[in-house]
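Could you have a look at this structure, given as C-alpha coordinates, before my questions?
Removed from the display is one protein chain of the complex; every other protein chain stays in position.
Moving on, here comes subunit A:
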Amino acid sequence: MNPVYYLYLAALLFTIGAAGVLIRRNAIVVFMCVELMLNACNLAFVTFSRMHGNLDGQIIAFFTMVVAAAEVVVGLAIIVSVFRSRHSASVDDASLMKL
(Lines give C-alpha, C1' and ligand atoms only; values in the text may rest on other atoms or scores of the structure.)
Protein backbone atom coordinates (compact mmCIF):
# COMPACT_ATOMS: atom_id res chain seq x y z
CA MET A 1 0.00 0.00 0.00
CA ASN A 2 1.22 3.45 -0.84
CA PRO A 3 2.42 5.12 2.38
CA VAL A 4 1.25 8.50 1.11
CA TYR A 5 -2.28 7.58 2.28
CA TYR A 6 -1.00 7.62 5.85
CA LEU A 7 0.17 11.17 5.29
CA TYR A 8 -3.29 12.15 4.13
CA LEU A 9 -4.71 10.52 7.24
CA ALA A 10 -2.18 12.38 9.42
CA ALA A 11 -3.12 15.70 7.81
CA LEU A 12 -6.80 14.91 8.27
CA LEU A 13 -6.36 14.03 11.95
CA PHE A 14 -4.31 17.18 12.48
CA THR A 15 -7.03 19.29 10.89
CA ILE A 16 -9.75 17.64 12.98
CA GLY A 17 -7.70 18.33 16.10
CA ALA A 18 -7.06 21.95 15.15
CA ALA A 19 -10.73 22.52 14.34
CA GLY A 20 -11.67 20.95 17.67
CA VAL A 21 -9.34 23.30 19.57
CA LEU A 22 -10.98 26.27 17.90
CA ILE A 23 -14.59 25.10 18.20
CA ARG A 24 -15.00 23.17 21.46
CA ARG A 25 -15.68 24.99 24.75
CA ASN A 26 -14.64 22.48 27.38
CA ALA A 27 -10.98 22.84 28.36
CA ILE A 28 -10.58 19.06 28.68
CA VAL A 29 -11.95 18.45 25.19
CA VAL A 30 -9.77 21.26 23.79
CA PHE A 31 -6.81 19.58 25.41
CA MET A 32 -7.78 16.18 23.95
CA CYS A 33 -7.87 17.82 20.53
CA VAL A 34 -4.31 19.08 21.08
CA GLU A 35 -3.31 15.50 21.91
CA LEU A 36 -4.95 14.37 18.67
CA MET A 37 -2.80 16.90 16.80
CA LEU A 38 0.34 15.53 18.47
CA ASN A 39 -0.63 11.99 17.52
CA ALA A 40 -1.23 13.09 13.93
CA CYS A 41 2.36 14.39 14.01
CA ASN A 42 3.51 10.99 15.25
CA LEU A 43 1.76 9.23 12.37
CA ALA A 44 3.41 11.60 9.91
CA PHE A 45 6.82 11.01 11.49
CA VAL A 46 6.49 7.24 11.32
CA THR A 47 5.24 7.33 7.74
CA PHE A 48 8.08 9.56 6.58
CA SER A 49 10.47 7.30 8.46
CA ARG A 50 9.17 4.32 6.44
CA MET A 51 9.41 6.25 3.17
CA HIS A 52 12.94 7.52 3.76
CA GLY A 53 14.14 4.21 5.16
CA ASN A 54 15.80 5.76 8.20
CA LEU A 55 14.84 5.49 11.84
CA ASP A 56 14.92 9.18 12.83
CA GLY A 57 11.18 9.55 12.52
CA GLN A 58 10.41 6.59 14.75
CA ILE A 59 12.79 7.85 17.44
CA ILE A 60 11.16 11.29 17.24
CA ALA A 61 7.77 9.64 17.73
CA PHE A 62 9.02 8.28 21.07
CA PHE A 63 10.19 11.74 22.11
CA THR A 64 6.81 13.18 21.13
CA MET A 65 5.03 10.63 23.29
CA VAL A 66 7.18 11.53 26.29
CA VAL A 67 6.60 15.23 25.73
CA ALA A 68 2.86 14.64 25.33
CA ALA A 69 2.80 12.71 28.61
CA ALA A 70 4.59 15.57 30.39
CA GLU A 71 2.13 18.00 28.83
CA VAL A 72 -0.79 15.94 30.16
CA VAL A 73 0.61 16.12 33.68
CA VAL A 74 0.99 19.89 33.59
CA GLY A 75 -2.20 20.54 31.64
CA LEU A 76 -4.52 18.41 33.73
CA ALA A 77 -3.07 19.92 36.91
CA ILE A 78 -3.92 23.40 35.66
CA ILE A 79 -7.33 22.49 34.28
CA VAL A 80 -8.33 20.57 37.43
CA SER A 81 -7.29 23.44 39.69
CA VAL A 82 -9.35 25.85 37.57
CA PHE A 83 -12.30 23.44 37.67
CA ARG A 84 -12.11 23.15 41.44
CA SER A 85 -12.17 26.89 41.98
CA ARG A 86 -14.82 27.72 39.36
CA HIS A 87 -16.84 24.47 39.13
CA SER A 88 -16.62 24.76 35.37
CA ALA A 89 -14.07 23.75 32.79
CA SER A 90 -15.56 25.92 30.06
CA VAL A 91 -13.01 28.15 28.38
CA ASP A 92 -15.73 30.77 27.80
CA ASP A 93 -16.19 31.26 31.54
CA ALA A 94 -12.55 32.19 31.98
CA SER A 95 -13.04 35.84 31.08
CA LEU A 96 -11.88 37.86 34.08
CA MET A 97 -9.42 39.73 31.91
CA LYS A 98 -11.66 40.36 28.93
CA LEU A 99 -11.52 43.90 27.68
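Keep in mind that, in the parts below, a residue touches a chain if its C-beta (ideal position, glycine included) is under 8 Å from a C-beta of that chain, and two chains touch if they have at least 3 such contacts; residues count from 1.
Criterion: contacts and distances are computed from a predicted model.
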| item | value |
| --- | --- |
| Protein name as given in UniProt for the chain not displayed, "Sarcosine oxidase subunit delta", "NADH-quinone oxidoreductase subunit N", "SusD/RagB family nutrient-binding outer membrane lipoprotein" or "Urea ABC transporter permease subunit UrtC" | "NADH-quinone oxidoreductase subunit N" |
| Residue numbers in subunit A that touch the chain omitted from display | 4, 7, 10, 14, 17-18, 21, 27, 30-31, 34, 37-38, 40-41, 44-45, 47-48, 50-60, 63-64, 67, 70-71, 74-75, 77-79, 81-82, 84-86, 91, 94-97 |
